[in-house]
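Of the protein chains in this complex, all but one are displayed in their positions.
Let's look at chain A:
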Amino acid sequence: MINIRNLARSYKTGHTESFVLRRIQLQIRAGEFVTIMGPSGAGKSSLLQVLAMLDDHWHGEFTFEDRAVHTMTRKQRAEVARQRIGMVFQSYHLLDDLTVAENIDLPLSYKDISRSNRQALVADTLDRFSIVGKKDLYPSQLSGGQQQLVGIARAVIHNPSLLLADEPTGNLHSAQAAEIMQLFRKLNEQGTTIVQVTHSETNAAFGTRTIELRDGWITRDTANPMLHAVQETTA
């Protein structure tokens, strides 16, 4: 599903250039549940932004579902992301002025879907996530766990093939976090490829593969135990 070769991302600060991602080589197959870990500043979120096609300022090759993202324009990338990718955020990022149902409907409102179809999809999703009773509530009236549930419902309503989650349980207590992770596992089992960024080993245990980043380098990949040796050889 994802094939990344020699991807690098840097920021210019004055006359110096700071690399946050260095020569990333990464393949993710459809149906995987990948966890990206690493200390703060290692480049985890940067890699997730690249995968979400929100960041255009990288170098290298990036293929997504056999389409060469590196040759696409910004508009084409946005279109692919809109159709195929869902995002879950640490701070939920629900819109305060919209109800639960309206928040979930948001990604559909940017697609050419009729109003009745959208309503049906929203109703299905509310039912699927067991939040029908909360559809008319505003985010401020929900607990953190419930807000994240809505965030995930919103991320998957358009049935993306790839779900990206940035510290999805960072603001939740452990019981709520476990529920959310169960939900991710369920979604993964239903066929959605998931890439999550987390500091939590417990959360990582819900995944099928763990990648570790340090100083912009992939330093560990449970799917590729020989990675370190290969890097040392190539270095």
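Everything that follows uses one rule, which is that a residue touches a chain if its C-beta (ideal position, glycine included) is under 8 Å from a C-beta of that chain, and two chains touch if they have at least 3 such contacts; residues count from 1.
Just so we're on the same page, contacts and distances are computed from a predicted model.
Enquirer: Which of the following is the UniProt-recorded protein name of the chain this complex doesn't show: "Duplicated orphan permease", "Ferredoxin", "Succinate dehydrogenase flavoprotein subunit" or "(Fe-S)-binding protein"?
Expert: For the chain not displayed, UniProt's protein name is "Duplicated orphan permease".
Enquirer: Could you tell which one of A:Ser91, A:Ser130, A:Ser143 or A:Ser174 touches the chain left off the display?
Expert: Selected residue, touching the omitted chain: A:Ser91.
Enquirer: Out of A:Met1, A:Leu54, A:Leu137 or A:Ala178, point to the residue that touches the absent chain in the complete complex.
Expert: If we include the chain that is not displayed, A:Leu54 is the one touching it.
Enquirer: Going by the touch rule given at the top, which residues of chain A touch the chain that is not shown?
Expert: 49, 52, 54-55, 78, 81-82, 87, 89, 91, 93, 95-97, 106-107, 110-111, 140, 154, 158
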